[in-house]
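For this depiction, one protein chain was excluded, whereas all remaining protein chains were kept in their positions.
A and B label the chains in the order they appear, each numbered from 1.
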Amino acid sequence: MAGKEVVLSVQDLSITYLTRRGRLQAVSHASFDLHRGETLALIGESGCGKSTLNFGLMRLLPKNANTDTGKIVYTDQAGQKIDVLALNTRALRKFRWSECAMVFQGAQNSLNPVIHVRDMIYDTAKAHGLNNRGEVRERALELFRKVRLDPERVFNSYPHELSGGMRQRVLIALGLLLNPQVVIFDEPTTALDILTQRSILNVLRDLKEELGFSSIFISHDLAVAAEIADTVATMYAGEIVEMGPVNDIFYEPRHAYTLGLMEASPRLSVGREELDGIPGSPPDLVEPPTGCKFHIRCPFAIETCKTTPPPLEQASMGHIVACYKSSEVLEKGKELRSISSTARVARLS
Amino acid sequence: MGVIPFRRTDQPVSQPSLWSLSKKLLRAVYRSYIFRVTVQGILTLWVVTTCTFYMIRKMPNNPIEVKIDEFQTKQNLTYEEARSKVAGLFDYDPDAPFIEQYTDYMGNLVQGDLGRSITTGRTPVSQQIAKYLPWTLFAVGLGLLISFVIGMIVGAAMAYWRGTVFDNVMTAFASISYGIPDFVIAFMILLIGGIQLELFQVGDYIGSVDPEIKAGLNPEYIRSLLQHVLLPVTTYVLASVGGWMLTMKSSTISTLGEDYITVAHARGLSQRRILFGYVGRNAMLPLMTRLAISVGFVLSGSIIIEYIFIYPGLGKYLFEMTGKRDYTTIQGIFLVTSAAVVISNILADLLYGVLDPRVRVGSK
Partner (left out) sequence: MGFLIAVATIPGLIIGILCGLVPLGIGLRYQQLSWGIVGLVLCALAGFSFSLIGGFILLVLTTAVVISYAFVDREDPFTSRASIEAVNFEESQLEFLMRQMAALGRTIRQSVRALIRNKAGFLGFLGILFFVGISVFGPLFVEYDGDTHVERLQPGARTLFQKPSSEFILGLDWKGRDIFSHMVHGGQNLIITSIEAGLIATLVAVVVGAMAAMIGGVVDQILSAIANFILTIPQFPLLLVLASILSFSNRFYLALLFAALSWPALMRAVRAQVLSLRERDYVQAAVALDLGLPHIIIREVLPNLMSYIVVNMIFSIRSAMYYIVGLVFLGLVPLEEPDWGVMIYVGRQQGAIFNSDGASMILSPVIAIALFQLSLILFTRSLEEVFNPRLRSGL
């Protein structure tokens, strides 16, 4: 991916929520670059701050959230650099959706129940200065066709008349309406059944090839991420703990948490009789642990892990990781993989 | 909703016997929403009429006795004297059998005749109601309109700026408004505003209009009209606006938390479009039912407020007629007010169907 133009560059982004119990550090010091046409998958347990990070990118955070540090620089279609955090209300409104769109977690409630799908399309277009309804309609129908919907019918429906999968597709089409450079997909398939998931993934892959947008793809499901991503970033307790090309992350994970995720995922550890989930539960983000935030649950942890947070270091080309024992983790991963393949062989014979 | 699924005429119907066709038609009509609620409404009104008919006549004393009492005390007559005087006044026979009275009344009612008032010189009840109803409609209707609109706007603003000083002050105000009964507010206005602080001359503000001004569309008359309705309306608004504010606030808060609002922001929609088309419309839905119910109860109004401010509305009139035992008038007022409730409930259903597409499809 290197060498390609960077569309979105995030540096040192930290976001906290003010809660009754105190400040909740939902994202801490996240940095990454998104290249043109590339898909970045964000994976991590529920509550690790994936949605928060992405809401932060579009400045859609609720009122009790605060972006403490960081810089979000976006390069628009004309090559101009935009400092998203410095945009005023007007410019921000223009930036949203026309440059960066988002398909939300839980599509069931993402559409206004009391107005027609077409009105949501027209609203969106009008907000960005496209007043020619005929053109907008043509574009929408074409997108609906691309996401494999019955265009005319859906266009004139109310949201409650559509099934969950259809609504998700409507939302995807709506997201692509203004031809944005970056589209964020926040667990677009979570609430759907397997078959619908599959067809939506296919749609997404085709669309990406055809339209060439860059995307950030949030998922719990490693198999899904592996299928669609170019780069994968693992998040734990608000931090990006490992990031690298998809094959590196899946075949040579260097962070204990990433390895744990692989082990916990059913489809990538074929043949193992039992799943080793990661023992313990995610840490409290109001009072996070010192040192490496994973040390309480980490089987590799050493004394230093408890006191000093590991720095993010370059492990190989484009692969960065924050773990003191990354080489041991790498070894262990290889060992486990060979075990699981021999187990598979043993089972087959 | 009210669509009757007629069979397409060009379809060949096997053995189109008249009987089976009409049976189908009947079933279709019965299934139609309008038909069903109309029948239900008429049934309800019939039961209301019958119950009140019975109850009213069970009240101790009858119109004649009340009048005799009045003559006895006021003009110092003996019972016999008073009785002979009253006998000529009223066209009502207290000794007629109940059933006969009932069938007579119902017979008239079916023809749309509410009967004649017993105690006020045989004027038709409908005419009496027509005389008092506009005042109630004006005062309570205006009050409801104002408090609903204020409640909507302030409630939504409270939700939007929740946690701020504005919200806290308004919530406190709303709780007080909600917590204090209307007659308390009426007395406070009269006693503290009018008598203690002498902010206004109480006499100028109670009653309906200044009797010296000629009725009509002249500015003085309208001024007087508004001046006299001011206190009842203020009382009504102060007593009910808190409820609207609190409901609207909680409804708006839950709407603001919905995903589609965040998505609307993400789509870059203008603040105004989001506020009206997305937040407002959805937040108002649950309030429409309540509004319809309140509209239904406008006619029965607020007897106590009308009584305190000597406002000649239907409520105060009903109270007076109850004292005089004017059976037919009481009956008529009950019928009209209940009918208002029934009709507004039906309208509420229809309106809800228009505002919320989800209901439209699901309705039977």
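Following the convention adopted for this analysis, a contact is a pair of C-beta atoms (placed from the backbone, for glycine too) under 8 Å apart; a residue touches a chain by one contact, two chains touch by 3 or more.
Remember, it's a predicted structure, so these values are computed and weren't measured experimentally.
Trainee: Going by the touch rule at the top, give the shown chains the omitted chain contacts.
Mentor: B
Trainee: Which listed residue, B:Phe35, B:Phe200 or B:Tyr307, touches the chain dropped from view?
Mentor: Selected residue, touching the omitted chain: B:Tyr307.
Trainee: Have a look at B:Gln128, B:Ser251, B:Asn282 or B:Thr337 and name the one touching the chain we're not showing.
Mentor: B:Thr337
Trainee: Just one of B:Val48, B:Ile118 or B:Met245 touches the chain that is missing; which is it?
Mentor: If we include the chain that is not displayed, B:Val48 is the one touching it.
Trainee: Which of these touches the unseen chain: B:Gly107, B:Gly163, B:Gly179 or B:Gly257?
Mentor: Touching the chain that is not displayed is residue B:Gly179.
Trainee: For chain B, enumerate the residues touching the unshown chain of the complex.
Mentor: Residues 44, 47-48, 51-52, 55-56, 58-60, 175-176, 178-181, 183-184, 187-188, 190-192, 195-196, 202, 297, 299-300, 302-304, 307, 315, 318-319, 322, 330, 333-334, 337-338, 341-342, 345 of chain B touch the chain absent from view.
Here, only the chains that are shown with their structure count from here on.
Trainee: In whole angstrom, what separates the CA-based centres of chain A and chain B?
Mentor: From the centre of chain A to the centre of chain B is 55 Å.
Trainee: Can you check the complex and tell me which residues of chain B touch chain A?
Mentor: Listed in rising order, the residues are 258-260, 262-270, 273, 277-278, 281-282, 285, 355-358, 361.
Trainee: Which of the residues in chain A come into contact with chain B in the complex?
Mentor: Contact set of chain A toward chain B: 58, 60, 93-98, 101-102, 104, 106, 109-115, 123-124, 127-128, 158, 160-161, 171, 174.
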